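The complex appears here without one of its protein chains, the remainder shown in place.
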Amino acid sequence: MPPGSLVHIGKKHTEKPVFSWFSYNAANVSQQNPVTVDELLALPRISGEIVWLDMIGVNHVDIIETIGQSFNLHPLVMEDICNTEQRPKFEEFSGYTFFTLKRSEYTHLPSYVSLTQVSIVFSPDFILTFREEASPIFDTIRKRLLSGASRARTKKSDFLVYLIIDSIVDSYFDIVEKISDEIETIEEKMIIDTDGRFVSMFQRLKRNLTYLLKALYPLREALSKLEKRDNPLLEIQTIPYYRDIYDHTVHLIESIENQRDILSGSMDVYLSSLNNRMNSIMKVLTIIATVFIPLSFFASVYGMNFRYFPELQWRYGYLYFWILIIVILIIMMFHFKKKKWM
Amino acid sequence: MPPGSLVHIGKKHTEKPVFSWFSYNAANVSQQNPVTVDELLALPRISGEIVWLDMIGVNHVDIIETIGQSFNLHPLVMEDICNTEQRPKFEEFSGYTFFTLKRSEYTHLPSYVSLTQVSIVFSPDFILTFREEASPIFDTIRKRLLSGASRARTKKSDFLVYLIIDSIVDSYFDIVEKISDEIETIEEKMIIDTDGRFVSMFQRLKRNLTYLLKALYPLREALSKLEKRDNPLLEIQTIPYYRDIYDHTVHLIESIENQRDILSGSMDVYLSSLNNRMNSIMKVLTIIATVFIPLSFFASVYGMNFRYFPELQWRYGYLYFWILIIVILIIMMFHFKKKKWM
Amino acid sequence: MPPGSLVHIGKKHTEKPVFSWFSYNAANVSQQNPVTVDELLALPRISGEIVWLDMIGVNHVDIIETIGQSFNLHPLVMEDICNTEQRPKFEEFSGYTFFTLKRSEYTHLPSYVSLTQVSIVFSPDFILTFREEASPIFDTIRKRLLSGASRARTKKSDFLVYLIIDSIVDSYFDIVEKISDEIETIEEKMIIDTDGRFVSMFQRLKRNLTYLLKALYPLREALSKLEKRDNPLLEIQTIPYYRDIYDHTVHLIESIENQRDILSGSMDVYLSSLNNRMNSIMKVLTIIATVFIPLSFFASVYGMNFRYFPELQWRYGYLYFWILIIVILIIMMFHFKKKKWM
Amino acid sequence: MPPGSLVHIGKKHTEKPVFSWFSYNAANVSQQNPVTVDELLALPRISGEIVWLDMIGVNHVDIIETIGQSFNLHPLVMEDICNTEQRPKFEEFSGYTFFTLKRSEYTHLPSYVSLTQVSIVFSPDFILTFREEASPIFDTIRKRLLSGASRARTKKSDFLVYLIIDSIVDSYFDIVEKISDEIETIEEKMIIDTDGRFVSMFQRLKRNLTYLLKALYPLREALSKLEKRDNPLLEIQTIPYYRDIYDHTVHLIESIENQRDILSGSMDVYLSSLNNRMNSIMKVLTIIATVFIPLSFFASVYGMNFRYFPELQWRYGYLYFWILIIVILIIMMFHFKKKKWM
Partner (left out) sequence: MPPGSLVHIGKKHTEKPVFSWFSYNAANVSQQNPVTVDELLALPRISGEIVWLDMIGVNHVDIIETIGQSFNLHPLVMEDICNTEQRPKFEEFSGYTFFTLKRSEYTHLPSYVSLTQVSIVFSPDFILTFREEASPIFDTIRKRLLSGASRARTKKSDFLVYLIIDSIVDSYFDIVEKISDEIETIEEKMIIDTDGRFVSMFQRLKRNLTYLLKALYPLREALSKLEKRDNPLLEIQTIPYYRDIYDHTVHLIESIENQRDILSGSMDVYLSSLNNRMNSIMKVLTIIATVFIPLSFFASVYGMNFRYFPELQWRYGYLYFWILIIVILIIMMFHFKKKKWM
């Protein structure tokens, strides 16, 4: 394939693309749900209103190309939208800004984190969001936009973009909490475990945390860039809000790194307790064997068939034998106790 | 919940909020303890005097909102005050500065560090402190302020803020000392321990130290920013004092990191001593078994019932048997000694 | 050898050098395949057309020297072209830019990554590429250049250089995927393995990943420099494309680092599962031995030949013996079960 | 305690403070040893001469306060002088510079590093040094100053400060050498050790090295600041000398970090050799047991009392038994040798 030709990279999530079209300003708001891309492009763009186009299904590369051309997007931006293995990043182009990040979902049993991509292109006039997969993530924003309760109505497009990014970043907090609960559950269960089956559980959780960090490190970087540069598309009043998302991301990263440390620590305790259990079992068993092997030797001795064997003829030979055994036992026990082996 | 609506995040510590209102300058000082927020807002703000309002109970979001609006705070600042899982940070807004950090407390048996949040908003005219939980932490400052002994009376508001932050940072030193003592106690006890139960103690202490660092790293960052930037709210004479707190924080961090290293080192010694004990036990037991198993073999041999068995008929057969056994024993002992196995 | 004299460092891959000569602009394109260096140098350089000379076989130092002198290259550039152990780097000289990087290939069974060097020298008028080894890597670019489908025809030389670098960087993605598959295969197989033979496999894969990173870290550095500096040879419209390769390289590095972490994690799980298996085997075997050793002692006792041995004369002595044995067995089993040793 | 009140933090080393007063320039030098602080303050300060006041005993906070006020020191400087748990640091105040660092001493058996604090305040007119503990560290400097051999006589105060800091930094080199010798001694001894008692020795040495680094890292930082900033109190000719101390500190840090790595490496070798010894012992013992257990089985078989037992009646049954035993032994030995278990 020549570079520059659009390819979808990643899992195919949707059969048909889903569009949602908003046009709003402080006074008016209207929502359309076009079914085909032709219907979509036929929608009028009213001057003075901000357009928010949300599309689900980034595997439809031809549709993304059509939309991209209609909004004058750079070929590389379209490529990045279709490539769901893209790292979160932020890039400025003349006239618009491109921002891509990951939404995360978590399933329990087995513990599994999935990341899907959300790409955002915004200018003062329009906001385009491209999502890999259908999810109710934007429903609250939409409802409040329509009802007029949202502060976004009276603000520039960058505020709605803030709301969008914020709703995505917030979804990570749930996951961190769920994983935290799972770690606690494992920590409780592992105390009574003896067969080492939690090692792979620890590893799976650790891998999930690393997976989340892989999405969050570049996000932090992108948000830091977004906040620092003199982005002409960002209003001075919106900057504290973006800084707030940045702080949340940093907090998330620290929490996850902390959980990873806790996991490592727990696993060390776990492995060492497994080892201690094993050792104490082996010790007891070895002590039993060690005690009886010498005793067996003496029993064997008196089972020998020598013709001239004085002890065997003694009146209390058998009694003396047991006395010998018990004396040996007592000496051994005493010695083991003294050395704290028992 | 839409972003921007105030939510309390964290544990609920207080049933009712507690207010404390100071108004002071070099000449005058007055203290009020309003019970309701209405009483609080009715208090007059005297020009030329600095107001210090201290509130305990950040779960009362509506009261914080009312106070915040009365002092013209940004919605995000109010959000941060109510979110007790906030990282320590410093932010400048037009007209006031926002600073949030953690106070720490330590309980022994089991070793446990708790962090509660203190948020500070200050301008030349007012200082607002919001605390998660009641504690006698500001009592000394208040007493000295009332008695006139405090240098803060003759200085700008930034000096009182310095005293507040300093009293919080100083509380960490106690904890570090207590944990240090606990480590020493464990190090003494672990020498005679054999069952590996200190591993989880080490881990708990380590987790506490990490928890403290989690509060101190961003604090260092915030203090470094506070000191470096040309903050118009910071007097040139106060800067060395803030630099001093910064130095204390760096010192704290180094001490804690050092303790963590010591803990790791001690745990290595501990695990390796457990292992050595175990190994030396196993070795002794194995030696006993190894010595007696061949001896038992010979005893069994002379217990066989072969019809034609010359040794059994010998006059001194039994004596020779014991001589054989003792010779084998001596050879083995000699060999083990030579190889330093015993 | 005096410094400055050209030496080939590395493996000798080709017997004879292979040349390929392109001359193109928006209107015209022509390809030549000269066999000797004299034929090559006799080719006319048409003003207004960009020349792309591709040479395979960097062990022919004399030919590289001749070509280098004909294009006025610095002696150190020629040295770097011949030294295939060169780190990827980017250097600007007056009039041209030098860029060297590694192409990677992967063979399975045993897992093995090989890196070969590609050096690129380009100015507005010419592009020189020197390759260590023949490979079909530039075939698509050439075909599209000849057919006129390539956007490079209408652009400056820096765009063709972008296409060349991009095709090389893209080849790494395949390898990362292949290694990823291999890791998954090993993870599936290792669950049922008992003899520890995957340790060296893990190490070989890890070494391969490290080898790839060794080529990619300096490449990232070079691309970052290339993109950031005000390189007069880079058109403003081409910069986003170079930034795109840079992003790909960063993504590659993160993927590989992630795989390395996964490998380490898997190896930990593997080693700990090997250990657990071993321990559980030893435990069962030790339990069997421990149970039978005391029993054997009792059997030996009743094999003794004491003259006066009351039990032996009992009517049900033998029966009582078995009852004793079974009672001991039951007590032991009960005890082991209670202590969760079985 | 209110902030700003002087407190001594650390061990109390001296009963009575010791003062030493020098006044010198190129032409004159005079030494006084006042006993009380009143005598000290009564000493005349001759214009054109540099005063060097050395005080031992930082637990006398009232005296330090009196001296500090007489030289116009900032309250925080006095606080830092009295706090011996202060990190090494460098701070400029208007008119004077404050520098605090640690002197180190080493005792062998058990290996123990102690750090005591030296604080230096200097201006063009005076140098104040405050030491925690009496030591002969400044004796050479004093002798040369009195005899006129010291270059410091003809230079500004910053050169004498250089000599003071240099003498302190040089004392670390001895310690590094002593620890290095101790490591070598341990490395020689540990080869023949079997009971793992060197683990805690390694840890103690490591802790000492970490302790030294804790004093040296901030010292490097302080010296780097001192050298880089345009300190008006530092003559341009003295700067290379301070850069020299800086280089020494960097060299020290690298040596200590290197020793720490060597220690870790040695400990790995040590632990692995302990483990190997243990394993080889266990292996030999297990082989002996394994060989004799099956042999004992056969001996037991022929000790059975079955009525119809053909072998027991054979003429050469006993001989055949020994042949069987020897054949089994030979097969086992052969097998073990082949598998390299012996």
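As written, the chain order gives the labels A, B, C and D, with residue 1 at the start of each chain.
FYI, a residue touches a chain if its C-beta (ideal position, glycine included) is under 8 Å from a C-beta of that chain, and two chains touch if they have at least 3 such contacts.
In this text, all values refer to a predicted model and were calculated from it rather than measured experimentally.
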{"item": "From C:35, C:149, C:191 or C:278, residue that would touch the chain that is not displayed", "value": "C:278"}
{"item": "Option touching the unshown chain, where C:134, C:191, C:288 or C:342 are the choices", "value": "C:288"}
{"item": "Which of D:115, D:293 or D:329 contacts the chain that the document leaves out", "value": "D:293"}
{"item": "For chain C, the residues touching the chain missing from this view", "value": "2-4, 74, 76, 79, 85-87, 89, 91, 93, 194-196, 199-200, 203, 206-207, 210, 214, 271, 274, 278, 281-282, 285-286, 288-289, 292-293, 295-296, 299-300, 302-305, 309, 311-318, 321"}
{"item": "Those residues of chain D which, in the complete complex, touch the missing chain", "value": "140, 144, 149-151, 162-163, 166-167, 240-241, 243-244, 247, 250-251, 254, 258, 261-262, 265-266, 268-269, 272-273, 275-276, 279-280, 282-283, 286-287, 289-290, 293-294, 296-297, 300-301, 303-310, 339-341"}
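Assume only the chains that are shown with their structure count from here on.
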Chain groups still in contact once chain A is set aside, others held in place: B, D | C
{"item": "Given chain A and chain C, the chains that contact each of them", "value": "none"}
{"item": "Rotation angle (°) superposing Cα atoms of chain B on chain C, nearest 5", "value": "145"}
{"item": "Shared interface numbering between chain D and chain B [over half = same, under half = different]", "value": "different"}
{"item": "Mean-CA-position distance for chain D and chain A (Å)", "value": "42"}
{"item": "Residues within chain C bordering two or more other chains", "value": "303"}
